[in-house]
Every structure is written in structure tokens, then in C-alpha cells.
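Worksheet for the structure shown next.
One chain of protein is taken out of this complex; the other chains stay put.
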Amino acid sequence: MDRAGPNDIAFFSDKRYKNYLASTQAGAVILTGNDTEFYGGNALITDNPHLRFAEMAELLISSVTTHRVGIHPTAIVEQNANISKTAKIGEYVVIEEGAYIGDHVTIGSGCHIEQNAVIGDRTKIYSNVVVRYGCEIGSNCIIHPGVVIGSDGFGYAKDGAKWIKVPQLGRVLIGNEVEIGANTVIDRGALYDTIIGNGVKLDNLIQVAHNVEIGDDTAIAGCVGIAGSAKIGKRCAIGGQAGILGHLEITDDVQIAAASLVMNSIKKSGMYSANLKADDYDSWKKNAARFYHLDEMARRLKQLEKTVKQFINKG
Amino acid sequence: MDRAGPNDIAFFSDKRYKNYLASTQAGAVILTGNDTEFYGGNALITDNPHLRFAEMAELLISSVTTHRVGIHPTAIVEQNANISKTAKIGEYVVIEEGAYIGDHVTIGSGCHIEQNAVIGDRTKIYSNVVVRYGCEIGSNCIIHPGVVIGSDGFGYAKDGAKWIKVPQLGRVLIGNEVEIGANTVIDRGALYDTIIGNGVKLDNLIQVAHNVEIGDDTAIAGCVGIAGSAKIGKRCAIGGQAGILGHLEITDDVQIAAASLVMNSIKKSGMYSANLKADDYDSWKKNAARFYHLDEMARRLKQLEKTVKQFINKG
Partner (left out) sequence: MDRAGPNDIAFFSDKRYKNYLASTQAGAVILTGNDTEFYGGNALITDNPHLRFAEMAELLISSVTTHRVGIHPTAIVEQNANISKTAKIGEYVVIEEGAYIGDHVTIGSGCHIEQNAVIGDRTKIYSNVVVRYGCEIGSNCIIHPGVVIGSDGFGYAKDGAKWIKVPQLGRVLIGNEVEIGANTVIDRGALYDTIIGNGVKLDNLIQVAHNVEIGDDTAIAGCVGIAGSAKIGKRCAIGGQAGILGHLEITDDVQIAAASLVMNSIKKSGMYSANLKADDYDSWKKNAARFYHLDEMARRLKQLEKTVKQFINKG
């Protein structure tokens, strides 16, 4: 609102910025009916200003960005790949046999879509993305540059000290309306599939290991690592740099704070944390040093309680 | 075992799934001699069912996945690059002068192999991998999509407040039977080389800084960061999101728990940890707040012990 001019539309959804309402130069403001008392200009009244702004911006931006149309002559499409006539395939893309590319799909330059992969209608894939063989992406998804889908899971059998690769035979199955951030990696399953539900939003540089399952409408922020066979419920929100250990289950509607490590299954909805906030180094150093004597401190406290109690009782 | 049909082979190596043995529809089961008492069907008996399964699956999968044969016409191979006639070079690959590509090597689409790089026999490199100049990869390695090998280390000299780049003159030398996960990065050495031993397994999105050395048969899970000149021993296992500070040494046969930070050299084999498990937010908040007073608590406890001792002695 503070930078908008007469040709801009602003939105108001955070009470902290209330005083901008009086002074904004915006041509119109999206706001709730309750907030109209603070504002005398052109108003678009709605229950959810942030959502209406998102929809409006989507309309405007889709008329600004241009896309290549059709199959670029440098794209290599193997026989028996099934590509919709309305799809837009970019420069230097490779699409292998048996792949299916749905209606109005966009695939950016330098992508590699391997054999029998499926890309659903209206899904948009940006540059240099790799979708390995047999993996399936639903419709209306957005896959940002550098994403790798369907790379091998990290699975080995031990032969003495040597690690022997266990072939990763599953796929990655991704639902509809999923967004995947730049350079994120989703491994294929070992025996069965890695599964990403509908409406899941993954930020950048996330690691999703083999056989992970992520429930519908869960959002995961950047740099999160999810170990093999972890099962995350629906509508969860996982903060940046959090870690989820393998072979555990997180129920629906769980929030995990940033940089927190989930080491056990979570059976009850709600918020969980394991993070400590940075302190000035001298203070931190003193307190952290004590951490390594916590068990001893606890024992001494217990002993002292006992000593005092005995002495008082005796006294 | 629970999903296998008469045309499938299953394996049994985890006692927890013992009751599936009686009911499995699998055509055959790989298991140990000790476990045959629970199972009356076709059995493949071995000491290490998981390993035998891995080997068998490898045989089967290698007949399923197809690979481009020869040098694809769109690949650009500079003069004086030495490419084996049995290598398979994919679409839009660039191979610079002096590079050596061994027998039966596979290089996926969009890779860039810079000058004088060496790729050993039977190594498989997936799409969009960059191997920078002079770096060497051994034989029988697997490099997943988006990996970068030989990017510059993060090295600067200070000139007042400015950081002046220190040219990174070393290489990355990778042994045999190494697997490197998608979007992992291994920086070249500053003066000498970054060294990855034989049989090392690196998961996705790992950062290996300049002059790191990783010993044979060490396995490192996703999102780990290893700072410059750290030296990691043989047969170590490092959990996901762990961090290793620079210029320290970890001996052989060390296990590091997930999300743990190694801040000092480790001279004794065994398991090490620095992680805290996520707790429900209200509990976590209360305990974490006390952490910042641990030093004061320790001093008060000591003082109280002294006071009580003096009083009792006096009494």
C-alpha cells in the first residue's frame, strides 16, 4: 500500500499496516468489510483479501509472461511418446518413448522426461528438470528449475564392509496442484512408490527419500530432509531445515518448527519443536558447556534434595 | 511378501514380518536356512537375503531399462577427447578436449564433461551433470542427475572488508564403485585435491567442500554439509543433515547421528550424536527457555550444595 500508485491495486490483510490505509495512493484496495471504516477510496470487499489478491495477480501475470508454443524444433521426442497438440515443449528437451504429456503442459528448456513418465494436463515444468522413467506428475502442477524426480533411493545391502546397491524399483507418484521448488529432489521408491498427495507444496532444496508419503495439502519449507519411508499426514506445515527421520508416521494437521528434528511418530495434531535460538556467543558458550553435565546436575540435585530432607526430618 | 504374486520373488530378512511367510503368494522367497521352518514354498536359501535380493533385482532391472547406444548426433565432442567405442553419450552432451570416457560408460542428456576430465569404465552418469575440468571419476560409479563435481571451493583472502577470490587449483578425485545422489555438489581442492575413496555412497543434496577427504566405504545420507579440509575415515556412516566442521579428522568406523554437528576431531570409533528430538511446542518452549540459564542454574546448585554442607557440618 505504501508504494502503490493510481494504476496499482493493493491489498490489506494485516492490521499492523492499518495506517497505510489512510495514505495509500493505490487506485483500489482489496480489504474486508470490517476494514472499510479506515479507508475511503475504491474498495474491493472480500472475506479473504490475500486470496483475492493472489487470484487477481495470477490473472494479470498470465497475460505478461510468454511461453514457446508447440514443440521446439530442437526438442527430441522419441517414437511412441504421446504429446498433446496443445503442449509447449521447449528447446533441447528430450522426451523418451512411452512418455505422456498432457494438454496445455509447458516443459522448459533442457528438461529430460524419461520413458513412460506421465505429465498431467496444464502442469508447468521449468528448465533443466529431470523426470526419470515411469514417474507420474498430476495436473496443474508447477515444477521449478533443477528439480529431479525419480532418482534412485539411497538403498544398500551390506556385504561385509561393502555397500551393495539395492535396485530402486518403485516410482514417484505426484498428485494434482502440487508445486515443487527449485533443485528439490524426490527419490523413487525401493519396492513400492514414493507418493506426494494433491495440493502439496514443496519449497526449494528439499530432500524426499524413497517411499516417503506426503498427505494432501501439506506445505514444506526449504532445505527440509525427509528420510526413507516416513509418512507425513495431510495439512501439515513443516518449517525450513526441519528433519524427519525414516520409518515414522506424522498424523494430519501437525506443524513442525524450523530446524527441528522429528525422531518419533507424532500421533496428535498440533505444533512440535526442537530448535534453540542463537544467543550471543559468550552466553551461548557458557550455557552449552553445562549441557554436557546435565545428567550429573540432575543427579546432584536429587541427592541434595534427599540430604536436605533427611536433615530436616532428623532435625 | 504381502503384495507379491506367483510371478514375483520376495525376500525375508526382518523377523517382524514372519507371519507374512505363511501367507505370501510369492512364487519364491529368498530367506536364510534358519527361517525355512516357517515357510513351505519355493525357497532360495542364503546367509544374506537382502544382499541376494539386491543382486537378483539388479539382474532383472538391467534388462528392463534401455539406454541410448553410441554417441548421439547432438552430442558435441571436441577434438582430442578420447571416447571409448562402447560408451553411450546422450543428447546435447558437451565433452571438451582431453576428456577421457571409458568403456561402457553411459552419459545422460545435457551433461557437460569439461577438459581433461576422466570417467572410468562402466560408470553411469545421469542427465544434467557437470564434471568440471581435470576431475576424475573411477569405474563402476553412478552419478545422479544435477550433480556438480569440481566447482570452485569457497576460498577467499581478506583485503580490508572485501573478499578476494583464491583460485581453486586442485581437482576432485573419485574412486571406484562410488554413488553420488541427485544435486549433490563436490568442490575441487584449493591447492591439492578433494578425494572420495572407493565404495563411498553419497545421498542427495550433500555439500562436500574443498579438500575434504572421505575414506573407502563411507556412506553419507542426504543434506549433510562437510566443510573444507575435513578428513573422514573409512566405513563411517553419517546421518542426514549432519554437519562436519572444517580442518578436523574423523577416524574409521564412526557413526554420526542425523542432524548432529561434529565440531572436533573424533579419534575413537563408535557412535556420536548432538541431536534433540522434537517435543510438543508448549513443553519444548518451557525447557528451551531454561537452557539459556543453565550456567546460572549450575552455579546456584553448587552454591546450595556448599551452603547445605556447611550448615550440616556446623550443626
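All chains are identified by letter, namely A and B, in their written order; residue positions are counted from 1 within each chain.
Assume a residue touches a chain if its C-beta (ideal position, glycine included) is under 8 Å from a C-beta of that chain, and two chains touch if they have at least 3 such contacts.
Computed from a predicted structure; not experimentally measured.
Engineer: Touching the hidden chain in the complete assembly: which of B:Gly108, B:Gly146, B:Gly199 or B:Gly215 does that?
Structural biologist: B:Gly146
Engineer: Since one chain has been left out of the picture, which residues of chain A touch it in the full complex?
Structural biologist: Residue positions of chain A that touch the missing chain: 3, 48, 50-51, 53-55, 57-58, 60-61, 65-66, 74, 90-92, 108-110, 126-128, 142, 144-146, 177, 179, 181-183, 199, 201, 203-205, 217, 219, 221-223, 234-235, 240-241, 258-259, 275-281, 284-285, 288, 291-295, 297-298, 301, 304-305, 308, 312, 315.
Engineer: Since one chain isn't shown, list which residues of chain B touch it in the complete complex.
Structural biologist: Interface with the chain not displayed, on the chain B side: 76, 92, 94, 110, 112, 115, 128, 130, 132-133, 146, 148, 151-152, 154, 156-159, 161-167, 169, 183, 185, 187, 192, 205, 207, 209, 223, 225, 227, 241, 243, 245, 256-257, 260-264, 266, 268, 270-277, 279, 283, 286-291, 293-294, 297, 300-301, 304, 307-308, 311, 315.
Here is the rule we go by: only the chains that are shown with their structure count from here on.
Engineer: From the mean C-alpha coordinate of chain A to that of chain B, what's the distance rounded to whole Å?
Structural biologist: 22
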